[in-house]
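Every protein chain except one is present and positioned as in the full complex.
Labels run A, B and C following the written order; every chain starts at residue 1.
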């Protein structure tokens, strides 16, 4: 987890900007143009679409309004690559993004170059004189990083059911560590503060910083592992309706859930599809690709509960931690190491909380189209905290609020247990 | 709003029990057996089903386990009238409750009599000696009261689209009052308490009583009126996506929402179906039959917000109030009177809050099948507070938490505005 | 099978008309008003709706245009009880006929009496002077008879899944006969004629009578029995895709077909729901409640085929027959008797043919709304020939063409085998 740097320092910002733009292309590099065009599910988007939409974002929010004389690359791309901004006009239906074989991957790359070139010109004047541009650049970087994670989750969703079992990139999963006992860190509760304040970047949904009241609680020092999840499965967790929320049980029955997404059993052995192909399920690695419903049922099965987001944020602020991000180039959540402190708060899997995604007291969405970024999703979703093994470096934050619907499983999502202190 | 009485006083409890049982039948009395059998929508249930299910509840939770020698009326009714208790076996699919033409309305009445008779026998011994029975009787009463309200909402859902425009009972809606200016009550915020504690009855989801932290806020002294809602409509509120949550906008477009449920325009005049037939929309009465999405969009349009449930509960506890329940036999939300205090907190329409339905800190569901009553619904729904013009007398409570999905409109649901105190 | 009588003889026609009207009410008599109101499936209609729609038919097609001074009973009923006549205005959505708890069963009976009274007045002048009225009366009778059969199939669809297993009327199914060997009648082929001509009544889809060319064929002397169907089941017929039409296989898999509709196995014994309640499957009775897909798969399994409608009509015209209608009051298809001739051509189950429902050469639909009766359904359906144990007396005809979609199973449908003569 890295703090966002000062966005008025032009050199630093430019360096981060173009590094980010380069990372997107590097992530796409192992993929054919076919791979980049296909849309795995309605929730997922094609790689090419991610590469194009992030470019569109800079063009529509920054270059067109703020760079005099900027020439739009192709006016028709606004329809193709607007995601959900009602303020910015009609758009390709979400479920049909995979049908956009034109513009081609090649044309999208040319567009990226065109926009990058225009972005370079922005830095000719000092950013300190143009704070709105600096602010929009920073949002553009953060936005592109979010899509880098989505790009990876969406490619896995495309490859997982492919009968040829492709890997985004061949790699050996790290050797399994060891079994680490579950221990608890205690927190006294009382008045605390949460949310973002100060200089660094944060999305509007992390603000304002505000007081919260915590009851005393314990937080597990590591994530729930695959071995623990198998115990839940073997104890009939997927067949016991009383462990489940009613909506969750209905979904599990309708879709035939009996294991995390991407798991399959071959000759008595559990395997799962990963970005590095079909791999043995490592018993000590954190369980991944589970819905909120499953996380909640598991917690009930153990007699614990999921943490609230305020608890998670408080704990990560006040307890020693240990990072567990995978080594560069490996995109698989790493097992805990058991060397003390709260492990795996970042860099392994997103952690479902029992907190619905709601506005903080005093929250105000930004004016204009950018105000559609976060606020309009504040219903029916659950907050996830931390970050995952596919979150780009520099994109994690203590106050970061990720959010998905309780039935969604295709993100790198897992859980950490909590309990009330008695 | 009435406090629940001491449930260990057998005479009082018996009187409330049989009065409640009688109310259910009185509500069904104006309805033919055909009306009682049909199921208006998947969300709704038939009147007969409500009459039967509440009887089943007493039979399964109270008589069978606690009355030695009790003879089950018909073992097949368990399948027919179990609602959602996984612990209690398979059941008629929810969407097909309206196909249960057998058992007949007549047989269900006979069953009710059979169960009432058995319930009478329970009071031969003092309840103080059998607190579990007293507790279950109380839950059974409360449960039946909830279904009385549902019975009325479901009959309206059945009659509203009927081309003959039937009324549950013919009646003149009260003459419209007068336009009452919107004023605000201020609350200082800080530490407060919410939730149920003490002797009276409450559902498990109202417990435990716990501390909450409030930021200073204002609460509107009355509900939003039909006149105000028409201003929203006329200003294009239903055509302005930026006022809406994304899920809400998608739903409004898919279902063609342009006014509250049951409204229709005839020759330039707005009418709406009510339990008393097709009536003019009273401009000063509170708007009713709107979804959370609509309530939220309206609040954004005015530049205000919906209250949080803790704010609502705090306000009702600390401010003078005025009741606005309709006169007996009239089931239509009454206009505010403007005589001071917080009006219409109870007895008009349920008030959407911005609070998702989640467990209170320290919440524990009851053990056994009764534990399925509330806890398993704690996801994706929004809390509503207060009570409505179809809530049975004696069923309102300051700590009461009603909950529905954000898209549901067929309950008597409206809104009250709030704002942050600056 | 009875020939339709001369429709210009007023006395005979009046007698048939009021007898038919009385039969409808007799069929409804064992049913409660709840039973009469519910709609079992989207394909089915409520009993009350059948009673009302047949009345509407006389009112709209006969009384309003042809009886001066006729007073419409209730103008709103046109919306409620128009089935599919686009020419006659908007109507209650088909899937929501069961929600019409109003008008009540009682009001519908009053409407029937009102219309019957008006119909009586028609006979004051001789019908020979008013042939259009005679023609419409005859159509109205035939139409009501069709709905009598639907009423019975729809009640069975309502009762079959009811957990109380109700019977339309309690009765003992006739004792099973005996096993009758399958034999074949041969027909030489060549030029033949089919279709209706002459005086008696026929629907427009039975005309014009026209030449057809037949190849030599054999027709089975009796229907396929339940015992034979069980052999198909036990040989894996429902699990062998190569026996099935592609559409049929997809449907069978999607809906989990493994036996005829209404069959269920209890402790190793096959039972099925009938109009007389849950009964043992009689091995010698004809199989019933199967789709065209199943009939076709069965025929392929035996190495035979379904007859064409021209073959069926030719055979019934040229071979001796034996009727097998059940005794009065019993509505269950009767086993063959094996006494020679083509058995069970009428009165047992409708027989799927391999002929799609298309217009005969030279077919012309009637002008006006009545032209919507048959012609607009001439696509994607299969013709069935004969009649069933729930077809009203006097409604069978050698040239009669019944038609349903190939996936529909809720009618009394079975099959008779055919083969090419080599």
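Just a few scattered comments:
Keep in mind that, in the parts below, a residue touches a chain if its C-beta (ideal position, glycine included) is under 8 Å from a C-beta of that chain, and two chains touch if they have at least 3 such contacts.
Note that this is a predicted model, so its numbers are computed, not measured.
When the full complex is examined, the chain removed from view is found to touch A, C. Between the chain not shown and the residues C:15, C:87, C:183 or C:317, the one that touches is C:87. Among A:105, A:156 or A:219, only A:105 touches the chain that is left out of the view. Within the full complex, the residue among C:182, C:245, C:278 or C:302 touching the omitted chain is C:245. Considering the full assembly, C:292 is the residue among C:77, C:203 or C:292 that touches the omitted chain.
Against the chain not shown here, subunit A presents residues 32-38, 40, 48, 76, 79-80, 92, 96, 98-105, 158-159, 161-164, 166.
What subunit C contributes to its contact with the hidden chain is residues 84, 86-87, 191, 210-213, 215, 241-242, 244-249, 292-293, 296, 354-356, 358-359, 361-362, 371-372, 376-380, 382, 406, 420.
In this text, only the chains that are shown with their structure count from here on.
In terms of the distance between Cα centroids, subunit C is separated most widely from A. For the pair subunit B and subunit C, the distance between C-alpha centroids works out to 47 Å.
For this pair, subunit A with subunit C, the centres built from the Cα atoms lie 59 Å apart.
Multi-chain contact residues of subunit B (touching two or more other chains) are absent.
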